[in-house]
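Quick one: the structure is below, and I'll ask about it shortly.
All protein chains of the complex are present and in place, except for one that has been dropped.
Take a look at subunit A:
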Amino acid sequence: MLRIPCPHCGERDATEFHYGAAAGVDYPTDPAALTDGEWAAYLFVRANPRGWFRERWFHAAGCRLWFHVERHTVTDQVRTVREGAA
């Protein structure tokens, strides 16, 4: 069972959370200025690294905070947390 460290509640079972995929994908400031290709890249194209991956989690059945976690995609180790942001 993956244990996710919520910055507000501490470490809890992953079943209390919703997964929010890759972190750091900001909503474009002016979507209308983007080409179809750039917009598609924002919508659909994500890195899928083997190793450490920064991702978002939502404590849906808890304090309802969105936050960042770094997870190793091979070992499922979890480390460092930063609140907020995309």
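In this text, a residue touches a chain if its C-beta (ideal position, glycine included) is under 8 Å from a C-beta of that chain, and two chains touch if they have at least 3 such contacts; residues count from 1.
Please note the rule applied: contacts and distances are computed from a predicted model.
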Complex minus one chain; that chain's UniProt name from "ATP-binding cassette domain-containing protein", "ABC transporter permease", "Probable tRNA sulfurtransferase" or "Sarcosine oxidase subunit alpha" is "Sarcosine oxidase subunit alpha"
Across the whole complex, the chain not displayed is touched by subunit A residues 1-3, 13, 18, 20, 26-28, 30-32, 34, 36, 39, 42-43, 56, 58, 60, 64-66, 72, 75-78, 84-86
